[in-house]
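Note that this complex is displayed minus one protein chain, with the remaining chains in position.
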Amino acid sequence: MNEWAYTAAFFIFAAVTVASAVGVVTKNDLVHSSLLLALCFVGVSGLYVLLQADFLAAVQLLVYNGAIAIVFVLGTMLTRRSIRHGTNHSEADAPSRLIGLISGLFVAVTLGVIATTPWNYSSAGAVQDTPAVLGRLILTDYMIAMEVAAVLLLAAMIGAIVLAKGVDEE
Amino acid sequence: MNIALLTSEIAVLVLGLLIIIFDVLIPRQETHRSLGYIAACGVLAILVHSMTQYGAAATVYQGLFVVDNLALFFKQLFLAATFLTLLFSVEYVEKWIQNSGEFYALLLFALLGMMVMASANDLITMFIGMELMAIVFYALVGFELRSKKSSEAGMKYLMLGAASSAIMLYGMSWVYGFTGSLVLSQIAVKATASPAMLLGMGLMLAGLCFKLSIVPFHMWAPDVYEGAPTPITAMLAMGSKAAAFAVLIRVFLIAFSDLQEYWATIVSLLAAASMIVGIVVAIWQTNIKRMLAYSSIAQAGYILSGLLAGNVAGVKGMLFYAVLYMFATAGAFAVSTAVKNHNGSDEIEGFSGLAQKSPLLAVVMTISLLSMAGLPPMAGFVGKLYLFTAIADKGYLWLVILGFVMSMISVYYYMLVVKTMYSKARDQQEFVVRGSLQVVAVISLLASLFIGIYPGPLAKLANFAAQALW
Partner (left out) sequence: MIGLAHFLTVAAMVFAIGLYGLLTKRTVVGILMSIELMLNAVNINLIAFSRFITPDVLTGQVFVIFTIAVAAAEVAIGLAMVFRVYRDRNTVHAARLNEMRW
């Protein structure tokens, strides 16, 4: 990929990500918010491709768009009482300007940190065959983390079933 | 690589899965009680087995999982806490929780998460262990399906917990970015006081302080403690907190040990704020679980102060205090459970006349509360003494004085509960206490007194465990 195309792609994906993220938190309608969230996930996965993490870009699309965004839409539809309009208002009495200011300040501080930190860049080339290397790492060095993650998903499933099923009215 | 080092974790996991299977196999009317006892026996067996692992100092999986005396000490603490919780919760679960099999299985999975946290030597393992514990607790807090408070508490815990872990993860990403490593010992080698490192460290401290319910990240604790089923409240106070301390000790004394001058001031202020807020606000509480929540905030402040010493004596004080706090909490929550089973309420008013109805439980509650307050000859006094001497050596005399003043104030509100218990009974209903709950009460009573009068053995063990870090 030549450099010009890379730069253009970065700015497009970055703009999509940030703009849709802003939409998620400012839209007053939960369904709109969840769709924008899905768009934001797509933008993020584009950024992953630019970072040569192609496997994770695919995982991002599958898990975040295929599962998480859908679950959010489902959750929205199952819990809205009447019309979907005005289901995601921001807190009326929340000092949203102050909070906006704090968030802006956070970005400013982080930008300062990025600019002033002496990063130890590595000049090594990126790993080409990421799925194979990732698979090997997860099943050797990170074996315990993988097993614990498996237990975590099982536990989350049991917990979610019990909570969602609710009281058995016998 | 020696897979035998993982036996206790594997055993806990298998036990959890067996509980799920038994829940399906055993006929319904018998399940409720027997599952709890099976789980308790299993945990006790694993606890006994883990005694044999002392002295090992080995790592598995490229040093990502370390089995040393410190990890083992914490694991035994978690196992003991779970064992006591299981024993005193059998009747509670029977009465208020519908899905008992899932309840016990999830509790064991949370135990597994804590054990992984104690042994984690890199940020990924640590994070995944912490999330296993946290996610299981989100579900368990909301497990009392008939109570509105329980679902509300679960929701609040989940929202704030997920936000705090996102913040902690963001901090971890900066630490990883600057040092290029996720393994604690390698982070320590490359850590210098750069802006990215300090930002990452600050965010990680904030995330951990949430788990420890340190002021100002304590807002969730009173509501969650009040709404959660009492056994889960007990586990949050004993297990979840100790597990977060296990992680905190490893991260701040190994990975960030060279940056101590940067975190020491903040940690001392956090500890002081927790002591003050936890104790002052507790005075006005009328609900026993809320009161114990504020008390646990203050206790976390005391334990946190030990980190400031940054040496064996400080860690020894933290470990010692964590154990005695575990026994005192087990006693206090066992009695609260008995009272709730009796009259269905968590209000401190409900304790009136307990001394007449069940003198044993009243004595256990009194001793547990006074141990938390730190009155001699109870264990809490010795624990505070170890912590305070360790940090006074490092020049934190103001914190020691504050700690003493606050612990004197705390005696006041603990005595309010005691006064209620020794007042005249309101009703004449007979007070029935299950044998297993009495066992927990007696264990807690004896432990609080024994550790207070003969602190030697436990102090030696804690010292032995603390040396694993240096």
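Per-chain residue numbering starts at 1, and chain names A and B are given in the order in which the chains are listed.
Note that a residue touches a chain if its C-beta (ideal position, glycine included) is under 8 Å from a C-beta of that chain, and two chains touch if they have at least 3 such contacts.
All values reported here derive from a predicted model rather than from experimental measurement.
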Query: Out of B:46, B:111 or B:153, which touches the unshown chain?
result: B:153
- prompt: Among the options B:142, B:229 or B:380, which residue touches the chain absent from this view?
  reply: B:142
Among B:22, B:176 or B:450, residue touching the chain not depicted: B:176
Query: Mind pulling the subunit B residues that touch the left-out chain?
result: 123-124, 127-128, 131, 135, 138-139, 142, 145, 148-149, 151-156, 158-159, 162-163, 165-167, 169-170, 172-174, 176-177, 180-182, 219, 222-223, 226-227
Message: Which parts of subunit A face the unshown chain closely enough to count as touching?
response: 3, 6-7, 10, 14, 17-18, 21-22, 24-25, 30, 33-34, 37, 40-41, 44, 47-48, 50-53, 55-56, 59-60, 63-64, 67-68, 71-72, 74-76, 78-79, 81, 87-92, 94, 96, 99-100, 102-104, 106-107, 110-111, 114-115, 119-122, 124-127, 130, 133-134, 137-138, 142, 145, 149, 152-153, 155-157, 159-161, 163-164, 166
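By our rule, only the chains that are shown with their structure count from here on.
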Field: Interface residues, subunit B side, partner subunit A - complex
entry: 6, 13, 20, 60-62, 64-65, 98-99, 102, 105-106, 109, 112-113, 116, 124-125, 128-129, 131-132, 135-136, 138-140, 142-143, 145-146, 151, 154, 174, 177-178, 180, 190, 194-197, 199
Field: Touching residues on subunit A, where the partner in the complex is subunit B
entry: 109-110, 112-114, 116-120, 122, 140-145, 148-149, 151-152, 154-156, 158-160, 162-163, 166-168
